[in-house]
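Heads up, one of the protein chains got dropped from this complex, but the rest are sitting where they should.
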Amino acid sequence: MTPPLVLQAFRQPGALTALSLADWDLLLRQARRSNLLARLYALLDERGLLEQVPQKPRQHLEWAHAIADRHLQAVQREVGLIRKAVAKAGVPVILLKGAAYAMAKLPPAQGRIFSDIDIMVPKESINAVEAALMLHGWAATHHDSYDQRYYRTWMHELPPMRHVKRSTVIDVHHAILPETASIRPDPGKLRAAACLLEGYDDLRVFAPVDLVLHSATHLFHDGELENGLRDLVDIDGLLRHFGRLPTFWPELVGRAQELELTRPLFYALRYAAQMLHTPIPPETMEAAGAGRPGWPVMTLMDGLFGRALLPDHPSCSGSLTGTARWMLYVRANWLRMPPLLLARHLFHKAFISPKAE
Amino acid sequence: MTLAELEFQLKKTGIFLQTGSFITHLQTSIPGVAEGIGLLYADYPLLEQTDFTDFHVSLAYPRTLRRWFKPQVLFLFDGKPPFKPLPLDQAFPMFEWGLNWCVSSHANHCLIIHAAVVEKGGYAAILPAPPGSGKSTLCAALVNRGWRLLSDELALVRVSDGLIIPLPRPVSLKNASIDVIRHYEPEATLSRRISDTMKGTVAHMKVPADSIARAAETARPAWVIFPKYQAGAATRLEALPRARAFMRVADNAFNYSLLGVRGFETMAGLIDASLCYDFTYSVLDEAIETFAELKPPVSLM
Partner (left out) sequence: MSGQALHIRVWEDEFIVYGSLSGNTHLLGPVAAHVLSRLQEAPSDAATLAESLPPLLQANFDGELVPEIEHLLADLGSLELIERA
């Protein structure tokens, strides 16, 4: 069976220029389904290949890029406002996931659309951060006292907070996994290794190895599979990007052991290499084998992930079908909201004149 | 192609429809869709097979038991439904609404305004308006009196040059305006009425063949006119300050905010190029007369 076009695209972007129009049609459908259209645009743009894409498919890529571009702008602005709000609390703030990729200009930033900004702060500062955010217009979204207690007692984060004017959402974490999880990577270690964001003296992102481990944990431990392929492409992008640093590969597996994340790292390396042909040094692959599960589990996982990580498109045989994914798709915000309402909602109007009309 | 042949092809391989610059692949086995397509899309280029399709859509039955006691229809965009299902007899209008969604949520090389657009002598009149303003009625009347239809629902202002790209598709008429147009132009072809939709009773009017034949011809924006049908009102065309027009058009745009500064620049260009008016009317003939007397803006270039 030939692998789906979207996998081939990320393995060998250079070969895309040889695609026929009919291939482009199929590739765009697979990429759209995996939320990878804007990423595909960036992949071609980086290599100066956009001009060689036929006009029609190029237009589709540009449509997706326009959305991603605007999103990136909105994220930068939101992070700026969050930073201002918590400045007085004097708490070290670490940006996580999408916000981290966007602000550190890492490969996964390209075309990742997300609705929440995630930050991590020390557990003992979480109340101070919450108070600072509330002072600047963020309010709790879960008013139910049960929900509040659930989050505060069992989760690794505050209940999501929404800004009353902008409706943007922030998740304030103190760890990357819930207190109840079977593995508990030490947040202190993650914080200690975090790096300052270029151009800032008060915003940090995880160290390169930790960024990869967090991403792997999210996909392979939390089981957040609705954007499976997109998340794997993120991991592939991070590995290719940081792989150029001399210390990256030698540190990776040791760090995973230190943080008890060898299993998700093993899966991430295995499937990135298998599906996207991510270049991984053989000695790293071998060392990461420490996180390999026993063979029955391995066989099961290969089957499950092998399907779940493919685009959920009829053209990719073996892709997961059924109500679960279907429901997730319908739930997505951009489909539920009629475009006109969305435009209204985003379009903040004001008329200022010293004279009342 | 006979209706039976069309129905067969829709069911088997689907058809490739070219509307404006977009190609849509439609596949469905739901009866009644072929009737609407055959009646209203007879003059459009029907491609036998094409390598690249902008929108792969289908109309299908939802996979629930509901099918057996209250049949419904789903609009699917490449297999996924952007909306909830509707009663089965609304399949054809749903295709029209779904296609509007396809264009308005993707075509970001244009500033997309919820508006009708008609053209004469190379100059376009943009009629943005919230539902209920009589925009479509006025648009239907105009295209039966010598104006070319660029679009009934979506004004596509190209970001790169500010020109308007045609997207001539059937004109959607609602409630009383169906009979108004039937009397106004008995020659017009209208689809079967469907009642109890979320917009009331709807019917679609076939686009004049000339507008379809000239679907590749762009037009220069010249007027932005906010129509308002008001029973018994005198015909009144009032100049609208451009800055106010800017805000009101932006309020009717789908992707103004999304386009960021490019949206702002495109909108500013559109407003600069146009004379802006509020237009109140109750008698269609008088409205047509007012439009016939519109003078294009004097260019300062």
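The letters A and B name the chains in turn, as written, and every chain counts its residues from 1.
Convention: contacts are C-beta pairs under 8 Å (C-beta built on N, C-alpha and C of every residue); 3 or more make two chains touch, one makes a residue touch a chain.
Everything numeric here is computed off the predicted structure, so don't read it as measured data.
Q: Thinking of the complex as a whole, which visible chains are touched by the chain that is not shown?
A: So, spelled out: the chain left out of view touches A, B.
Q: Tell me which of B:1, B:47, B:209 or B:243 is the one touching the absent chain.
A: B:243
Q: Of B:198, B:261 or B:298, which residue touches the hidden chain?
A: Answer from the full complex: B:261 touches the omitted chain.
Q: Could you tell me which of A:74, A:91, A:169 or A:298 touches the chain that is not displayed?
A: If we include the chain that is not displayed, A:74 is the one touching it.
Q: If the hidden chain were put back, which residues of chain B would touch it?
A: Contact residues on chain B toward the absent chain are 241-244, 246-247, 250, 256-257, 260-261, 264-265, 268, 271-272.
Q: Contact with the hidden chain only, please: which chain A residues?
A: Considering the whole complex, chain A reaches the absent chain at 70, 73-74, 77, 80, 346-355.
What we mean here is this: only the chains that are shown with their structure count from here on.
Q: Which chain A residues qualify as touching chain B in the complex?
A: Checking each residue of chain A against chain B gives 20-22, 24-25, 29, 32-33, 54, 56-57, 59-60, 62-63, 66-67, 69-70, 73, 313-314, 326, 329-330, 334-335, 339-340, 343-344, 346-347, 349.
Q: Quick one: in the complex, what on chain B touches chain A?
A: 51-54, 56, 78-83, 101, 104-109, 114, 247, 250-260
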